[in-house]
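After the C-alpha cells below, expect a handful of questions from me.
As you look at this complex, bear in mind that one protein chain is not there, while each of the others sits in place.
We call the chains A, B and C, going by the order they appear; numbering starts again at 1 in every chain.
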Amino acid sequence: MKLLFIGDIVGRAGRKMLQDQLGRIIDRQMIDLVIANGENAAAGYGLTVPVLRELFDAGVDVVTSGNHIWDKKEINDSLEREERLLRPANYPSGLPGRGDGVYETPGGVKVAVLNLEGRVFMKNLDCPFRMADELVDMLRQETPIVFVDFHAEATSEKQALGHYLDGRVSAVVGTHTHVQTADERILAGGTGYLTDVGMTGSQDAVIGNQKEPAIERFLTQLPVRLEVAKKDPQLCAVVLTIDEETGRCEAIERLQVCP
Amino acid sequence: MKLLFIGDIVGRAGRKMLQDQLGRIIDRQMIDLVIANGENAAAGYGLTVPVLRELFDAGVDVVTSGNHIWDKKEINDSLEREERLLRPANYPSGLPGRGDGVYETPGGVKVAVLNLEGRVFMKNLDCPFRMADELVDMLRQETPIVFVDFHAEATSEKQALGHYLDGRVSAVVGTHTHVQTADERILAGGTGYLTDVGMTGSQDAVIGNQKEPAIERFLTQLPVRLEVAKKDPQLCAVVLTIDEETGRCEAIERLQVCP
Amino acid sequence: MKLLFIGDIVGRAGRKMLQDQLGRIIDRQMIDLVIANGENAAAGYGLTVPVLRELFDAGVDVVTSGNHIWDKKEINDSLEREERLLRPANYPSGLPGRGDGVYETPGGVKVAVLNLEGRVFMKNLDCPFRMADELVDMLRQETPIVFVDFHAEATSEKQALGHYLDGRVSAVVGTHTHVQTADERILAGGTGYLTDVGMTGSQDAVIGNQKEPAIERFLTQLPVRLEVAKKDPQLCAVVLTIDEETGRCEAIERLQVCP
Partner (left out) sequence: MKLLFIGDIVGRAGRKMLQDQLGRIIDRQMIDLVIANGENAAAGYGLTVPVLRELFDAGVDVVTSGNHIWDKKEINDSLEREERLLRPANYPSGLPGRGDGVYETPGGVKVAVLNLEGRVFMKNLDCPFRMADELVDMLRQETPIVFVDFHAEATSEKQALGHYLDGRVSAVVGTHTHVQTADERILAGGTGYLTDVGMTGSQDAVIGNQKEPAIERFLTQLPVRLEVAKKDPQLCAVVLTIDEETGRCEAIERLQVCP
C-alpha cells in the first residue's frame, strides 16, 4: 500500500497548494491514504473548524499536528470528537484529543497513525520514546502498519527515535522545522525514515512566514508579529510504500511539488 | 568558478571518507576551492593539530568550524597562526583566531570565506546578522565572491540570514544539524542557499555518534558519554558554481557520496 | 545619600502598594532618589503612558525595565522622549529608548542609573558585561554614584556581573525573578549587591500572577493565559546608602513592606 504524508500546512498558501495538487498526486502515485500535519493551517497558528474541514475536503484522510495545535481553543471540541484529527500523544494525560488512531484505506487495509512531539528545545512533555513503546505495542495488535509523525526540533532526537523504533513501525517521519531534509532511507529493521518532511506553503519566506518581520525579529530581539507569506508555494511530502503483510517499508520517496 | 563545501567532518570515519573521496570529486567536478567544516573532526570534539593537518593533506583549502572548535585547547595556537582555519566571527572580541579570510584559487580567483554561528538554542554570541553586515562590506572590497558557512541550529535563523544577505554574498550554507536539507536554491538576489549541508561521517548513527548511547541519553536524561560511529560513512557537501565577475551563484548542487 | 530601588511592579496591585506606601518609606528612610522597575506595571505586561504617569505621580524618580517593556508598543514614544524611563542598554542598537541616564536628587547629587538585561535563559542580546564596561566608564565621568539594575534570570550571571563591576559602581541589584533574595552584601571593592530585589504585587500568587492558571500551565504545558493576582500585596525594595564623594556603598538593607 502507498501512504502520502504531507508536512506542516502553513496558512492559506499551504491550503491552496493542497487543494490544487493533492488530487493529482493521489491519482498519479496511486495513494491509499493521505496524512497531513495541520498545526499551522489556520494563518500559521493552529486549526479552526472550517480550516480542518477544508483539509478533509481537499482529500486528507488523517490530520496530525504539533505544538501549535493549542493556539486556537475552538479546535478543542474537534480534538475530542473528530477521530481523524490527532495531537501529539505525549502531552500530559487529561488534555483534549488523542495521539493515535487506526484508519482503513478504501481497499480495507488498516493503518495506524501515531503523533509524538519532541522535547529538546521544546516543551516539557512526557517521554516520546517510552510513550511510543507503549502505544506501538498496542497499535500493532490491530495492524502491522504503523506510521509515526515525530514533531520535533533536534535532528539528534529525531534520528534517535527512528533507530529506537526501527523494526517496530513502518515509518518515522519528522515535522516542525519546516525544511525538508535529504536523508530519507530504510533503516536496518525495515522502518522508513526521514528527519523532516518540510512544510507546505510559501517558499519565498522564512519557514512560511513573511521575510521582513522574521528578519526584524532576529535583528531587534523584539516580539515582532509574524505574518504568513504567500509567494512561491510548494507542497512538501513523502510517499511510503509499505508491505501490507509485514508493515515493512519497501520504498520512501521525498516529494516537492510546485504549481 | 566552482567551490566545494563539505559539512561537519565527524571523527575518523569522516576523515577517512574525505581522504578516499575528495580527490575524485575535485577532479570530476573541476573544483577550484575546497572548504570543509572541521568542528567535529577530532573524535567528534574539536580539532587537534595533526587532525587539522590531515584535513589540509586530504585536499581541503579552508577549514571552517563552529561551537565545538573550543573543545580542545591545543588548537588555539593554530587558530591564531593558521590563516586557513576559521572559527565563527561573532564570538566575543579578544578570542583566538579569526572568522573570515580571503583565499586564492590555483587559477588566481579570490574567494572570501565567512564563518558565523547562530544564537537560537545556542550560545550568547554577538549578532550574526550585524556582524555579517560589517564583514561582508569589508570582504567585498577584496572580491565579489563571498561564501558564508552559517553554523546554526534553527531553520528560521538560517533562512532569515540567507534572505538578509541575498544579493550581497555568493552563498549562505548552513552547518551544525548534521543532516542535509533538500531546500537548495538560488535566492532572488543571486545568493546560493542551503539550510544545512549535512555531515561527513557514519550514517548508521545519531548525527554521527553511536546509536545506543545516544538513545540512552534520551531515555535516561543522564550525561551518557557519546562515541563517534564508524559504519556506513557518507560525505555530504554542496557544489556552488559562481560567476567570477559578479559573485552571483549560477548553480547549487547537493552531494551525498558513499564509498 | 540614600537611594531606594523597588522591584518589578506587577499590575494594579503593585501600583496600589506603591501609591499607599512610597511616601511613608521616603519620609522615614529619608530617601533622596527612588528608582523602580516597571516592566510589569500595566496588567503584568509592559507599560502604558497612563501607567507610567501613575508611577511618577506616586513618587518614582526613574523607571527601569526589562524583557517585558516591549509588550505594549504604545510605550515606544515614551521610551524615546521620557528621559526618566530606561530599558536595558544591551538591546541591539537602533531600538527606541536608552539604557542609562544621570539624574539629580533634590539635594543636587548626581546619580547615574544603568539598566542591563541578562542572556542566560533569556534573549540573544549584546553582552551585558562588555556593555557595562563601556557605559560605566562614561557615566563615572559625570558622577561617582552609579546604580545598576541587572534584569536577569540566572543567579550565576547576576553574581558574576556583581563581582565584575565591584569597585566600579555603587550597586548591582537584580530583578526579573520576582523573588527577593537574602544575599545582600557589600562586595570587597565597595559595591552593594543583591541578586534579586523581588517584586511589588500580590504575594498570594505565582510570581504575581493568579495561582490557578499558573499551576495549570505547568500541569498541561498549554499556553494558558495568566492574570495578575490581587491578594496580599507586598512591596519589595532595597535601600542603599552611598557615599557621595566616592560612590561606595556604605549600607544595603532589604525591605518587604505589607499594608
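One rule holds for everything that comes next: a residue touches a chain if its C-beta (ideal position, glycine included) is under 8 Å from a C-beta of that chain, and two chains touch if they have at least 3 such contacts.
Note that this is a predicted model, so its numbers are computed, not measured.
Peer 1: Where does the absent chain touch, in terms of which shown chains it meets?
Peer 2: Contacts of the omitted chain with visible chains: A, B, C.
Peer 1: For the chain left off this view, which of A:49, A:120, A:136 or A:257 is in contact with it?
Peer 2: A:120
Peer 1: Sort through C:29, C:48, C:76 or C:155 and give me the one touching the missing partner chain.
Peer 2: Going through C:29, C:48, C:76 or C:155 one by one, C:155 is the residue touching the chain not shown.
Peer 1: So which bits of chain B touch the chain we can't see?
Peer 2: On the side of chain B, residues 70-71, 91-92, 94-95, 123-125, 219-223 touch the unshown chain.
Peer 1: Name, in rising order, the residues on chain C that touch the hidden chain in the full complex.
Peer 2: Chain C touches the chain not shown through residues 121, 127, 129-130, 153-157, 159-161, 163-164, 177-183, 185, 188, 195-196, 198, 203-207, 211, 214-215, 217-219, 254, 256.
Peer 1: In terms of residues, what is the contact footprint of the unshown chain on chain A?
Peer 2: Spelled out for chain A, the touching residues are 92, 119-120, 124-127, 130.
We adopt the following convention: only the chains that are shown with their structure count from here on.
Peer 1: If you check the contacts of chain A and chain B, which chains show up for both?
Peer 2: C
Peer 1: If every chain is reduced to the average of its C-alpha atoms, which one ends up farthest from chain B?
Peer 2: C
Peer 1: Same or different for chain A and chain C, where same means more than half of the interface numbers show up on both copies?
Peer 2: same
Peer 1: For chain A, which residues are shared contacts with two or more other chains?
Peer 2: Expected reply: 219.
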